[in-house]
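Only one protein chain is missing from this complex, and each of the others stays in its spot.
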Amino acid sequence: MNSSVEALRATFGSAIGRAIESCGDTIVYIDPAKLPEVMRWLRDTPEQHYDYLVDVTAVEYRDRERPLEVVYNLRSLARRTDLRIKVELDPQGDLTLDSVVPLWRGADWLEREVYDMFGITFRGHPDLRRILMWDTYAEGYPLRKDFPLRGRFSRAEQVRQALAANPEAHYSMEELSIAQAYDELPPDMQERLRRGERAKIPYSE
Amino acid sequence: MSKRTVDLELATPGLDAQGRPARIPLTVAGGEVERQHEPTLDGEHMLMNIGPQHPATHGVLRLVVELDGETVVRVIPHLGYLHSGFEKLGEYRHYNQIIPLTDRTDYLSPMANNVGFALAAEALMGIEITPRCKVLRLIACEMSRIISHMVWLGTTSIDLGAFTPFLWAFQERERIYNLQEMWTGARLTTSVTRVGGMMADIPDQFVDGLRRFTETYPKTLHEIDRVLTRNAVWVGRTQGVGVMTADEAINYALSGPMLRASGVPYDVRKDRPYLDYETYDFDVPVGEHGDVYDRYLVRLEECHQSNRILMQALDRLPDGPVNVSDPRVILPAKSRAMNDMEAMIYHFKQVMEGVKAPVGEAYAGIENPKGELGNYLVSDGTAKPVRWRIRPPSFINLAALPKMAEGHLLSDLIAINASVDIVMGEVDR
Partner (left out) sequence: MKRVLETKEVAGQSPNYLLAKVQDLIDWAVNSSRANSLWPMPFGTACCAIEFMATAASRYDFARFGMERQAFSPRQADVLICAGRLPFKLAPVIRRIYDQMPQPKWVISMGACASSGGIFDNYAMVQGIDTIVPVDVYVPGCPPRPEGLLYGVLLLHKKIKGESLFDRAPRREEQPLDERGLRLPPEQINEISEPFGNSIHQFRSA
């Protein structure tokens, strides 16, 4: 068992749930509310020094009673130690969690992927959009267990929706330079942008 | 702040009879020729789309680039054009059936992917593989590293204007392909491992063939080295381009040659050894500046080191069985399955039910040519994983592209993108 577990318990007390060992890796369950705090402590405390975020992912079990887990694989490059942090979320409840992008820039796309595949929202993420599926993908979150392997729509409908997509329209105006001029836009355009309306490439007309 | 002022300026004063902006806005006021200034283009940004079908994006990556003149202001990568649902498919397959899927994630180094998944599945099931299997898997990993770096060298040199190294590199690849074909029957999609062993032992001529390869391969490397390393164009286009400092590299969770080129001496083979890598004598090249040139040097030197490891592995290749002797995990020989009742039952159970894994989860990270490939398996006790997660090294390395390309020229963006060594099958999975 990794020695960080005792240190975590000593510092955060009841925010630290059970800790188990599986195939040589230590897994610690923590309270979702305390996630940013615990992560910052793990990264910045010299004795811990988990400076490298290996992976962020999520797990949903076939047993629907079990909560959804968000998994953070941490590593201390200097100490050559790994620690796996898990956060449990109720699938029926609010799937929202604090983002760790302020701590590790590398979490940016990983959290976007978890959002895309599981529908878990990360508070404070700078740019939380779908990353692998397209923005208007209507079938749901593919890696959830209630999502059928072949998707929800018929193949013809899937082809029709795919072909109807405009290959140029996959990015939003917000992420382009107009975002910086947002405040100067007329109110109706601001309203349209806020509703998430997607645009063609500016200058194309 | 406001970047789209040009239209407004054009639209107001200098319109011609048709309402189009006049090209030379000269007006006569009060009998004097008063020169109006042409609208300045300062701060006017252009938006450019590269991909998804573009030869320099190494697959179907799409980059939306905001340009100020020729300088990159912002890069917005768009992924998912090759999203194939590997992880979802993995939940519907037995552990051994997943191995063919691993080939197709990082198709530049298929054998290393097979090994990575097999190691995770064996960690989950608590299987200890045989010594011969360990060495064979190590050979598979290092062969993969060589062919993957050869593709990287070839395509990157094409991107930067040199065609010859591509042809040399692909010739070496063909030689490795011949060996792979001899071993597995396939050139590219090898599926060489099984949980608890290998698909097949190496054929008779394999050792000689590989030895011949290791003896002659450095010559090609030296040729590529002679053509590129001190080439003025190559140096000019790669040095000081796309710099990542060590702290940034760690914060972005880069791995593999990208991390080491930035000066962080972290190699999974040394620091979390698997397959007895700690008993081999090899060096880990580490860069200094973290630019494209250092990444090139690191990868080139890794090819030499892989060759060294291959030679040692061939020397120590032990005799003995390749597969573990556990009938619940490894299929019995065909002749036994046909003649022996017990072997037939095991064969039937394995094919129909699959190999069951105990409840638990395992993460196995291996040093793939692109970086740390992690396979994270969660099992609920059945023969199919609850979750098969690939930690994709090139996906995570690519996330640093917007940071690296900022402020560089557009042509440097191509070099930087090439230096990440992405393979879209793995980025999008």
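So that you can tell them apart, the chains are marked A and B in the order they are listed, and the count of residues begins at 1 in each.
What we mean here is this: a contact is a pair of C-beta atoms (placed from the backbone, for glycine too) under 8 Å apart; a residue touches a chain by one contact, two chains touch by 3 or more.
Values in this document were obtained by computation on a predicted structure and should not be read as measured data.
Considering the full assembly, B:151 is the residue among B:151, B:221 or B:400 that touches the omitted chain. Touch with the chain omitted from the figure is made, among B:53, B:205, B:279 or B:325, by B:53. Summarising the interface, subunit B meets the missing chain with residues 52-55, 59-60, 80-85, 88-89, 91-93, 100-101, 103-104, 107-108, 151, 166-167, 170-171, 173-174, 177, 187-189, 380, 382, 384, 424-425, 428. Mapped onto subunit A, the interface with the missing chain covers residues 62, 133-134, 139, 142, 145, 147-151, 154-167.
As a convention for this text, only the chains that are shown with their structure count from here on.
Remark: subunit A and subunit B have CA centroids separated by 23 Å (rounded to whole angstrom). Across the interface of their complex, subunit A is touched by residues 1-4, 45-47, 49, 52, 62, 64, 66, 73-74, 76, 78-80, 83, 85, 87-89, 92, 123-124, 126, 248, 250-254, 264, 266, 271-272, 360-363, 365, 372, 374, 376, 378, 380, 386-387, 389, 391, 395-396, 398-400, 403, 428-429 of subunit B.
Within the complex, the subunit A residues that touch subunit B are 22-25, 27, 51-55, 57, 59-63, 71, 73, 77, 80, 82, 84, 104-110, 117, 130-134, 142-143, 147, 149, 167-168, 170-171, 175-178, 180-181, 184, 201-203.
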